[in-house]
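A single protein chain has been omitted from the complex, and every remaining protein chain is retained in its original position.
Then we have chain A:
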Amino acid sequence: MRWITSWCKKELTKQNFRLAGWLSVGYFIVLLLTIVLGQINMLAEANKNPGDYYYYDNLMLHGGFIPAVLLFIMPTLTALVLFRYLHKQDASDFIHSLPSTRKVIYMHHAVFGVISILIPQLLTYISLLIVNQTMDQHCLLSLVDINNWFHLSASTALIVFGVSVFVAMLTGVTLVQLIFTYIFLFLPVGLTLLVVFNLHYALPGLSMNYLVEDVILHFSPLTDINHVFMEANLNWTKVTVYYGLAVILLVFSYFLYKRRPVESANQAIAFHSLKPIFIYSFTGSFMMIGGMYAGVFQYELPILFLMYLIFSIIGYYISQMIVEKTWRVFGKVKQYGFFIVGATILIIGFSLDITGFVHRMPDLDEIEEAYVIDDDYNFNQRTNYYGRQPGFTDPDDIKTIQALHEDLINSAERNDFINYYRSIKVMYILTDGSEVVREYSLGEEKFELFDNYHINNHPMYRRYSDPLFYIDPAKANKIEVKSTYYNYKELKITNRDQIVELIDRLRQDALSLPQEEQAYMMNILSIHIPGEQEVYINLTYDHEATLEWFDEQGLSEEALILAEDVEKIVIVPFKEDLYYEPASYETAFSDEERQVYTSTEQIDSLLRQMISDGSEPTYMMMIYLQHLSEPMMQTVGQSFVFPD
């Protein structure tokens, strides 16, 4: 203990407490009011209505966004006030004239900051433990949940503090420290976003979503925040990385502190050698923001280059103004000259695709598996949750995919990615385990390219694209069949054997459904699996095996809306100004204009034509179900044929 007493300066600590102690106290009060009181309130309610199970299981959600926002504000403010002396010449001179080494001074401030952040959280943690011990009669929250809350809060707050301290070392202006703390926190994501977005122009086929969603968003606690809060289980890797990074940042800041010139107080950039780095990277980022701006507003390529130029000039002068702390920087052009030469070389280099990225297609014998994906979001979601379904392995299929890929490469334009929202992704898993992923944005007309190859008909494609093939039938506890309109009919199947059989039939159908748009029945089927997302299936008349199963089980009548359930169908010409109002349609037409069908055969044939074929609606079908006065409204298009 002696080394601590000889090390710790009581009066310096007192001074730090005067500076930053109020933040710590305030933070604790807020945590007490939001999290602890929220927990007490929740448990009190839960104890009153023990049967009602709908309670938050996440401590982070008490007090809404306040504790979450404070995780980013409180550590920054602490770092701001504790290291404010570095940014004031007189304070900095005074502190460094004292008989303490820089190590001791830095340690006092950094350690005090860490403690002042951790103590409120620790006290909240202890309060939660006490509250739970005394109040939680229904085990709504386990010790693990409280531990998780503490580690998430502590690791996030510490990394924010670490970044802010690190920035404090690099600058001599407190305002710059504040702004750049958040820029640095966002930097890994922001910079990658900018780079990838701009690379898209140069490299058609670059897969941005793949990079951003899978990798980058986790890099920064600012963008990772919803993952952090919403995930039921604590991601220990992430928490460990945050703790580790916070320590690394604080240690690294110490070495910067030792080298930091005292006289750099009031200067935007504390280290002389960092100034050019700052100017070039700031200018570069601004140039890329210009590229993004041009992209968002869908400007043509020549305008893009103009944007690059304008934004780089703006960025350059802003950076010079920050560094020089004056408006009068317009005479400084030399560094911009270097920048523009470098940027031009890079842009030409990427545009000419010197690495062969655009045309790179793995050889057939390199490829172990191949995927064509047209719903990237859901594919990723499912893959992340269930693991990947096998892709195409047959050489003939892979050749088809390569042919499609070749077509996509040849038809790709540089600014497709800003013009179109739909995209097709081609993914190869190579024999060495690496992946080659390309993504092409396509307009509707080009989507035909995809259809031409009939890949989406292939059972393999359907297996990895349809959620039905990802779920484990044995885990499902309920299948519901409901009506699309009103709760006309409803059936719940909870028998495990029936569920497994039904899913098996649905899978059979999913593989054999025709590629074309099908006539939907008025039934939706949903498969419920505890803890997982429901799988919804719009039943069609082509779900033959499934419909057969309902017949076999004698459940058809109970579950499905069939021709027998329809009293009549009235068909009138479609009129846009009537909207979809049944009452207006019922009165707007004379009896000659109205076609009324009542026979079961006719109704059945009409129901099988309820297809939205994408063409302009021509007729309005009004379907009157038995015992219901109000009809269901359904438009039909050009392909509609009147029954005999």
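Throughout what follows, a contact is a pair of C-beta atoms (placed from the backbone, for glycine too) under 8 Å apart; a residue touches a chain by one contact, two chains touch by 3 or more; residues count from 1.
In this section, contacts and distances are computed from a predicted model.
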(request) One chain of this complex is missing from the view, so tell me which of "Xanthine dehydrogenase family protein subunit M", "Anti-sigma-W factor RsiW", "ABC transporter ATP-binding protein" or "Predicted lipoprotein" is its UniProt name. (result) "ABC transporter ATP-binding protein"
(message) In the whole complex, not just what's shown, which of A:Asp93, A:Glu366, A:Glu435 or A:Glu448 touches the removed chain?
(response) A:Asp93
(request) Would you indicate which residue among A:Arg102, A:Arg388 or A:Arg463 is in contact with the undisplayed chain? (result) A:Arg102
(message) In the whole complex, not just what's shown, which of A:Glu11, A:Glu445 or A:Asp644 touches the removed chain?
(response) A:Glu11
(request) State which residues belonging to chain A touch the missing partner chain. (result) 9-12, 15, 18, 90-91, 93-94, 96-102, 104, 261-263, 272
